[in-house]
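Heads up, one of the protein chains got dropped from this complex, but the rest are sitting where they should.
In this document, chain identifiers A and B correspond to the written order of the chains, with residue numbering beginning at 1 in each.
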Amino acid sequence: MSLLHAVILLPFAFAVIVPLLHKYINKLHTGWFVLPVPVLLLTYFLQRISQVQDGRVIEESIPWIPSLNIHFTAYLDGLSLLFSLLITGIGSLVVLYSIYYMSKDKEAIHRFYVYLLIFMGAMLGVVLSDNLIVLYGFWELTSLSSFLLIAFWYQRERSRYGALKSMLITVFGGFAMLAGFILLYIMSGSFSVREIIAELGTVTEHSLFIPAMLLVLLGAFTKSAQFPFHIWLPDAMEAPTPVSAYLHSATMVKAGIYLVARLSPIFAGDATWFWLVSGFGLVTLMWGSYSAVKQTDLKAILAFSTISQLGLIMSLLGLGSAAVYFGYGEQSAIYTGAITAAIFHLINHATFKGALFMVAGIVDHETGTRDIRKLGGLMSLMPITFTLALIGTFSMAGLPPFNGFLSKEMFFTAVLKASQLDIFNVQSVGVLIPVVAWLASILTFVYSMIIVFKTFTGKYQPEKLEKKPHEAPLGMLLPPAVLASLVIVFGLFPNLLAYSIIEPAMVSILPSLADEFIVKISFWHGWSTELFMTIGVVGIGVLLYLTLQRWQKVYNVLPGKLSFNRLYDRALSTLENSSLRMTNSYMTGSIRHYMIYIFAFFIAVLGYLLFKLDVFNWRNAELAELSIYEVVLTAVLVAATLAVPFAQKRLTAIILVGAVGYMIVLFFVILSAPDLALTQMIVETVSVTLFLLCFYHLPKLRKEITSIPFKLTNAIISVGVGVIVTAIALAVTNNRLFDSISKYYLEESYNSAGGNNVVNVILVDFRGFDTLLEIMVLGIASLGIYSMIKLRHTDEPLDKRHGRTKTDKGGKA
Amino acid sequence: MNNGDVILQTSTKIILFIIITFSAYLFFAGHHNPGGGFIGGLMSASALVLLALAFDLKTVRKVIPVNYRVLTALGLLLAVLTGVGSFVFDVPFLSHTFGYFDLPLLGKTELATAVLFDLGVYLAVVGVTMTIILSIGEDT
């Protein structure tokens, strides 16, 4: 247990305390107690920056399941640090924001903070784990906490729908990812990322390399909402806005990006990886920005925008993987730029999108709506919010002097370079890459303008708003203000990040090229193609925004909604119906059917096994001699047993079974088991008394009217069971594989336990634990009987009781 | 449940004590001869069942005014405590020991902690059996 482990576990530990704090200290908003957690963690990670910058990574390992090579290894390098800073930094701001956003009197905020803390811990676990299985565990925990947070307002149908959707899609992907991890383990013999990287040679040559890659990517794409798995993210916007800002834009959805970056050293350099990652990224970028423009809900626009931006980062990681192909050299230097851009944009996106989500939350909170058709003219009422929104959207649109401008320029550089690649068959479609990127950027510009100007300018429509809007409280404005100021700071002084954070992170992504790159982000590139592209984006974007009314009809012509949502819905309902039908076909509710399954399986499996092992081979086992008493006893036993099914009266049946019991007693006597004989005799007596007591008052056993097939099935099954059991008994007699362990008991009974009755000594001494638990079972049974009889509903009509008077003494209703 | 059979009632009065004495013997004999907590307990319980059959449940309650659920709990508690007692002597749960002592009247006698555990079993078995029988008996 090291400090780093403590860091991961701290949020979990605190999640346990939160409900207590909420219960006993209810004057203060619970959020204030939660806030120190991320702040504390943030300071810890900030202090680690210089250390990691020097290349000193932290690694602490606790063995967990050593036999399976699973260790809880916490590992802090550049990439982990970057994500940890995001998680704790944005986390602190979101908690602060939520204190003002979530009302402590109306909402179940203790649940909210418990889920949020679980998420925080899980997300830290994902980025700090070196062991893939541990990573997977935390990964699914983020899906789970996301599910709980989306469904926080579970009274709403949409919330539940969105929560389920996100859960199903991300867990499905996570499961595929687990399979991929296991394939990696098969190839390399290790679950540790760094050890797999060390085994790279054998891994890349292996025939399972591509399947493993596809499965891992499936996990990353579902988590990071890549096309066509993006459909869960817009529905996840039903979550409270702080959650959307935190999980669904800044951190959790970036887990997929993290995974791709983390595993890049393994997979990058392969054409399939290049095409899949950059291809899916570009399609997602395009589709997300295209869909965002037509949305009318502020958060929906932001959701699609997030999808689009995630696609952008993903495609950059894909393009950058080409650097690995070239290895150390001049060519690769060009493509490492793409990775730099990816990391830089990751940070930028977290800042401006976090700010924008918080702004959307403020608007929602103050006006009661997020519909841009109802909003407008809020600029003069909420000037600070407007300023923040302006900074955020302009950065998103890629305008100087904000940080979005820089990363967008770098993105353009990367796509332009990629179009000239002469590997992986890029030449044929290479020219499309910059075109798609450019078009998507124009649409990004348009929806950015929609967000800020449709909300804050235009006509003020107070009659459509539920509340009278005014500026938000300071605590709500502070977090987005911090993020917005970061947007400007990073825009003007990008090299603040370059050496301290981006470069160490790049070393993690491209370890083979670690010595080569120098990260330097310059504000002014000169009159380059990229700049002209940006100017084009702004020009056409403004034009499109102004003529929005006219060309928005496009969305009616082109499929407004690709049918992925419908596909998901239909698949889900089909799955539910068919599984219901399947279950109903065999879960009939009839015990008899279940018993038939069990017995049939018993016969089949044991019969096959006995046959296969050839146990009937007679080996002249020594048999005990047979005397006339035993033959008579057995005859009576068998006769009484066989008579039971033919008994017409309840009493006859009970007495016949009792007779069988007494025969068994006699067997015990013959076979030198006095204790058993005594016990069985008394039990049999008491049992028969009990049966008679129970059934004294009940009507006669009705004759069973049964069909021939019914009887035949029963007969076949029961004869089968009988034959199998006989065969087992014979097989055991014939084959003795090892000596009995009873010798020990016979020898030690007197010496160690001081008793002559070995059976009793075994019961109370050698196997005392069994006996203890056995009398507990008895106690439970007796309490069950007592409560079945004494505690019953008294508010039922009397006629159901067959007119009996109730003898309810200690019973409760 | 009262069938008022005079012969049964009269003989029960005598047999009852024989059975109970025998059950006590079985219980103590258990360590060396057939018997023990289970058998002793069942035997005692069956004596009480006989009482209940010959007279009625009210008589049983009057003669032995014991709450049998409490008896069950006591038995379980005793058994568990015997086990927990092992910890005091720093040995694993449910370790038993025995020794020989010279007692007045009885002479050299073996005393074993296993008997305490067996007593727990005995009490639990009596409690369980009687709870079951009495619950059903009072209901019908």
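Convention: a residue touches a chain if its C-beta (ideal position, glycine included) is under 8 Å from a C-beta of that chain, and two chains touch if they have at least 3 such contacts.
Rule of thumb we're sticking to: contacts and distances are computed from a predicted model.
Undergrad: UniProt names the one chain left off this complex as which of "Xanthine dehydrogenase family protein subunit M", "ABC transporter ATP-binding protein", "Na(+)/H(+) antiporter subunit C" or "Osmoprotectant transport system permease protein"?
TA: Protein name of the absent chain (UniProt record): "Na(+)/H(+) antiporter subunit C".
Undergrad: Of A:Q155, A:Q549, A:S585 or A:S672, which sits in contact with the chain we cannot see?
TA: A:S672
Undergrad: Mind pulling the subunit A residues that touch the left-out chain?
TA: 584, 588-592, 595-596, 599, 621, 623-626, 630-631, 634, 637-638, 641-642, 644-645, 650, 653-654, 657, 660-661, 664, 667, 671-676, 679-680, 683, 686-687, 690-691, 694-695, 698, 701-702, 704, 706, 713-715, 717-719, 721-723, 725-726, 728-730, 732-733, 740-742, 745-746, 749-750, 756-759, 762-763, 767, 770-771, 774, 777-778, 781-782, 784-785, 788-789, 792, 800-802, 804
Undergrad: Which residue numbers on subunit B touch the omitted chain?
TA: 32-34, 38, 42, 125, 128, 132, 135-136
Methods note: only the chains that are shown with their structure count from here on.
Undergrad: With centres defined as the mean C-alpha position, give me the subunit A-subunit B separation in Å.
TA: One centre to the other, that is 54 Å.
Undergrad: Any idea which subunit A residues touch subunit B in the complex?
TA: It comes out as residues 674-675, 678-679, 682-683, 685-686, 689-690, 693-694, 696-697, 753-757, 759-761, 763-765, 768-769, 771-772, 775-776, 778-779, 781-783, 785-786, 789-790, 807.
Undergrad: Name, in rising order, each residue of subunit B that touches subunit A in their complex.
TA: 1, 26, 30-39, 42-43, 45-46, 49, 53, 69, 72-73, 75-76, 79-80, 83, 93-94, 96, 98, 110, 112, 114, 117-118, 120-121, 124-125, 127-129, 131-133, 135-140
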